[in-house]
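Removed: one protein chain of the complex. Kept in place: all other protein chains.
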Amino acid sequence: MRAAILIPLFPLAGWVVNGLLGDRWGRRAVAWVACGTVVAAFAVSLAVLARLLALPPGARSAAVVLYEWIGTGSVRAPLGLLVDPLSVALALVVSGVGALIHIYSVGYMAGDEHIARYFAYLNLFMASMLWLVLAGNLVAMFIGWEGVGLCSYLLIAFWFTRPPAAAAGVKAFLVTRLGDVGFLLGIFLAFAVFGTTDFTAMARAAGSRLPLGGPAATALALLLFLGATGKSAQLPLYVWLPDAMEGPTPVSALIHAATMVTAGVYMIVRMHAVYLRAPLALDVVAIVGAATAIFAAAAALAEPDLKRVLAYSTISQLGYMFLGVGVGAWSDGIFHLTSHAFFKALLFLAAGAVMHALGGETDMRRMGGLAGRLPATAGAFAVGALALAGIWPFAGFFSKEAILSDAFRAGRVWLWAVALAAAGLTALYIARAFALVFVLPPGEGSAGPAGCREGDAPRAAGHRGLAPGAEVADPPPVMRWPMGALALLTLLGGALGWSAARPGVLARWLGPLLAPGALRSSEGTHGSEAALAAAGLAVAVAGIVLVWLVYVRRALRVRSQAVQTVLAHRFYVEDFYAAAVVAPVRAVARWAGGFDRAVIDGAVVGLARAIGGGGAVLRRLQSGYLRHYAALALVGVLALLAYWMWR
Amino acid sequence: MSVPAPYYLGLSAVLFTLGMAGVLVRRSALIVFMSVELMLNAVNLTLVTFARLRGAVDGQVLVFFVLVVAAVEVVIGLAIIVDIFRSRDTVDVDDVDLLRG
Amino acid sequence: MPGILTALVAVPLIGAAGVALLPAGRVRAVRAVGLVTTLAALALAAWVWARFAPGTSGLEFEERAAWVPAVGIAYHLGLDGLSVSLVALTAFLFPLALAAAAGQVRDRVKAFVVTALLLEAGLLGTFMAQDLVLFYVFWEAMLVPMYFLIALWGGAGRAGAAIKFFLYTMAGSILMLVAIVAVYLGSAAGGGAPTFDLPSLLREPLGVAPGVQAVLFAAFAVAFAIKMPVWPLHTWLPDAYAEAPPVVTVLLASLMAKAGAYGLLRFCLPLFPEASRAFGPLLSALAVVGILYGGAVAWAQGDMRRLLAYGSMSHMGFILLGIFAFDVPAVQGSLIQMVNHGVSTGALFLLAGYLLERTGRARTDAYGGVAATAPALAAAALIVVLSSLALPGTNGFIGEFLILVGTFQARPAAAVPATLGTVAAAAYLLAFVGRVFHGPLRDDLRALPDLRAREYAVLVPLILVIFWVGLYPQPLLVRSEATVTAVLRRVAAAHGPAPRAAPAVGSRAGGGERTP
Partner (left out) sequence: MTWADLSLIAPELALAAAACAALLQDAWATGPALESRSRGPAAAWIALGGVCAALLLLGVRPAGAAQVGFAGMYVRDGITRVVDLAALAAAGLGVMLSPPYLERFRLPAGEYHALLLLSTAGAMLMGASRNLVLLFLGLEMLSFPLYVLAALARRSRRSQEAGLKYLLLGAFATAFFVYGVALVYGASGTADLSRLGRAPDVPLLHAGVAFLVIGLGFEAALVPFHAWAPDVYEGAPMPATAFMSVIAKVGAFAGLLRLFPQALPQLAPAWGQMLAAIAVATMILGNLAALAQSNVKRLLAYSGVAHAGYILIGIASGGPAGSSAVLYYLLVYVAMNLGAFGVLLLLERRGEEADRVEDLAGLLGRAPWAAVVLAACMVSLAGLPPTAGFIAKLYLFRAALQDHRVALALVGALTSVVSVYYYLRVASVALSAGAADAVAVRHSRFAGVGLALAAAGVLWLGIVPGAITALVQQAVQALR
């Protein structure tokens, strides 16, 4: 199992090599190194999977300790891996999708002069992400946790000369770091409770150290979840993710859709033993997940920017995952994570292909009717969109239905209802996006003067937006093949989670690891299962039909100006943050700066001035007149005499 | 001697105070000087009184030292005052105020 | 190898004398001798560091000789877990600083090198002295060269900044001197001869009343707090950091600030355990205020070095927090963070110096897009910034993590807001990166040169240390563990008032004069 260390080490080596030497050698070599290392990581992951499969289900867990990393007093944190079904599954998803996106990037970034830096960052991200999923304890995991955040920052701000990109990077870093405060405090609390943060040890000791529903368990679970809301862009810390679309599109696909943002879900599943001791915290997770799902779906409705639609969609889908794990459906959460990785990456790559063709344009109001000119892209997007909307037989259908039925069967009917409504909205916004980009004629939806545009690097097409008569074509094969592969996975991915007899492949693979949650899993019948699935499917279809009626047939005009405004401002959440958090903090900082000068330093300088002033006064007393001096001495004489007489 | 010792002591204290006042209020360097001499001689009177009171001679010896010292003071002082008079045409101590601050 | 610690102090002094005898015009020779001297000191320090036996709490390489026997002052040097790494850090940073100075100090080079070498001797001595007076001598002896380094080679406001720095720090340390004398007199309460020797003083509890102990603790603590600096005794810092020549700012932030934190651990905790515990909550609170306040003010600064200065102060807050958590991991974290802060903050100021050297611009908004024209400089800055904001895998994380995890066990109420300080650090440091390196490239910066070979030579060692400590901090941690444990055991063992409350000294501390 020690070979598992190679999984993150390969991309790490790619980072070092490309980072140090990338500018010296050709772009081709850079691309080979970058893709090669990730493919190698994928290959090693497969090998480790094979090794695990060879073991009996109960023995498929191995801790690999590299060396003692931090060890002093009572705090011990080795640098170690935990190789078990969960981590290997995630490693496979991450390295697999990552490899595809790396290959896609070769084509997408072909025109960018900083390709070495790009791939170096991307490799570093792969290393961090793989380390995150493989790490054997919370502290080691935190390396990956922060590492992916760093890479996210670096890649969002990849085109750093553009102020919005630079600002979005900082925003992403800061907001996630705010969540990481919770994560860190969680680690501290874990040390206080367990004396260790080793996952296996904590899982073993959770039952004895954490009283069910006790404050320690609840606090620990909620603190870690705070970290997850930051990293996985949940309410209330989701605000960085839409802005993160300033980065190159493959980055959005890889980091801000398929992998990094799901780290929170993974972490909760990893820590499920703790969460099981904290039902209240699990409820919070489920409620936040459901609320985020519907909120973000609604926010996506009025978004004119294609990538931001997908970003809100990601937030919403992550909400589903949290809803799933919140009701104790650990493996279904991972299932949705996986299928979402496939279809959302596919959607982003397709969107990237559109932008690639349009010179970086991302404003859907400047697009339209592209289905004919970009058939392959349109097809790929359609597959992804259908999966997202939850249409049978795409992967998204199975995974989303699994979570919905889990919620229902867990007795969280309200959450189920909310999630169902969110499913409808999902179908609505993604169908709208598809219609605007591929179906409707250009110019629909009145483009504003300031469009959205990605990057400033030269693209394959030298123009921006949809210029009539311009050469608009599907991307080159190096980009098309990864899209095809992902489309295939999207088609087949459902098989992972669904089979005639639940639990599915994934659930059985993870099963020995995951203690059953509050889920009354066996109580559901096939009949109710089918009914729930039908309800979900119906809502999805209804959404698509609604879009068809509103946008294509123009049969309906349900436009309330108020709703439109609220949606366009994403429920004013960001304005609220700007006014209630950012502005006050900025004001406090300014004020503190002034306070520092005026009061604290003022006191010091004032004291110095007073002393200097005393010197000036004394100077004036030295009048130069001899008789004054004699008088002064006489005063002294009298004072001394007085002292001696009346002491 | 019919005059009791405290009278001498009182007289010398008065003389000393007069000298002191002279230093403080007179402007001519020469008169200031004379005032200092007055103070010294007041002290001499005290010394002699005490010596007689104690019936010891060492107080009277000290008087001679004081006299010598006073003479030396005058010598140095007059030399300086002459120098000052040469360069400033005045011996008013209030005009000697170049140095201050 | 007897006398190696003396040799460590003597090498810079001999080097300084050697440089002083060179003709002032031979700038290259002056620089070469200075560099060779610091490298020699580094070699000695590295040897000592390598040979230092972990696991013992006592002094190693001890040297003792009578100095002023009439009043019980001894020349007593020694290293233990608290100081061994700081000595190594000092010796490590000086060659780098002198190398970096070659590009920045062109005027009166000889005097500069001499002064810097005197400073090195003072710093090394400060970390090694085991006699209170000897410590004070070194403590002030490093202050004087530092004053001249700022006052003679600094920026436009150098005179004011230098004297402010000096007066402020001296105001604190002179009170410490008075307290040192009081401790000395108190040590005779048991009937023995009074002594300034630290190990002897620690052998039995100090013969002073608890109230007096508190006053003495305060006198020591204020001196060290000013040097660190601790809020609200910090306002000399932005001026000094911003006006000193860039390499001197490196030394100020990297090493002098550590002397303050080191003093707290070396003297305040062991000498005044009861008072330390009594003042612990207050100092923890000040640390938290400093962390957040420094972060906030840093964020609002327009001047690059003022921003970094307040940031440095914020980071020193973590170190203070760890010390007064009285918990092994936290104190260990503080110690390792001293090294980290020295490396990372030093590197930050070094980079700021490189920028200043290239453009002469102090304000961050006078830059923009520098990463586009100087990518290596930007990459180095990014790495250093990340280490400074405690990214796991870099050195900064080890320190802050240990401090916070330890503090969380001991004082959760302080640890929670302090953890927020990590966000503040990210805010101002990324703002710095954003304003200087990101954004549209300004036209007047297009010709900005990237790192030169000499600058690589300075930065690469620092970056290597950043990753080394970040990934494998154990060599540092094991060296200090035994000593830290012993110090904390001493603090923990102190219960309530001193057993022997002999009113030896200052029993009328407030009053002063005798009444007849």
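Note that the chains take the letters A, B and C in the order they are written out, and that residue 1 is the start of every chain.
The rule is short, and it goes like this: contacts are C-beta pairs under 8 Å (C-beta built on N, C-alpha and C of every residue); 3 or more make two chains touch, one makes a residue touch a chain.
Given the structure is predicted, the values throughout are model-derived calculations rather than measurements.
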Next on the checklist: One chain isn't displayed here. Which of the visible ones does it touch?
Outcome noted: A, B, C
Next on the checklist: I'm checking contacts with the chain that's been left out. Which of A:25, A:414 or A:629 qualifies?
Outcome noted: A:629
Checklist entry - At which residues does chain C meet the chain that is not included here? => result 24, 66-71, 107-108, 111, 133, 136-138, 140-141, 143-144, 147-148, 151-152, 159, 162-163, 166-167, 170-171, 174-175, 177-178, 181-182, 184-185, 505-516
Item to check | Contact footprint on chain B, counting only the chain that is left out | outcome: 9, 16, 19-20, 23, 29, 32-33, 36, 39-40, 42-43, 46-47, 49-50, 53-54, 56, 58-59, 61-62, 65-66, 69, 72-73, 76-77, 79-81, 83-84, 87-88, 93, 96-101
Checklist outcome for this item: Per the touch rule stated above, chain A touches the missing chain via residues 611-612, 614-616, 618-619, 622, 624, 626, 628-630, 632-633, 635-637, 639-641, 643-645, 647
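Here is the rule we use: only the chains that are shown with their structure count from here on.
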Item to check | Core chain by centroid distance, with centroids computed from Cα atoms only | outcome: C
Checklist entry - How big is the gap, in whole Å, between where the Cα atoms of chain A centre and where those of chain B centre? => result 97
Checklist outcome for this item: Given the complex, residues on chain A that touch chain C span 23, 67-75, 79, 117, 139, 142-143, 145-147, 150, 153, 157, 160-163, 166-167, 169-170, 173-174, 177-178, 180-181, 184-185, 187-189, 191-192, 585-586, 588-590, 592-593, 596, 600-601, 604, 608, 647
Checklist entry - Within the complex, which stretch of chain B touches chain A? => result 20, 23-25, 27, 32, 93-94, 96-101
Checklist outcome for this item: Counting only contacts in the complex, chain C reaches chain A at residues 164, 167-168, 232, 234-236, 238, 293, 296-297, 299-301, 327-329, 332, 369, 371-372, 375, 386, 391-393, 397-398, 401-402, 404-406, 408-409, 415-416, 419-420, 422-423, 426-427, 430-431, 434, 437-441, 471-474, 477, 481, 485, 516
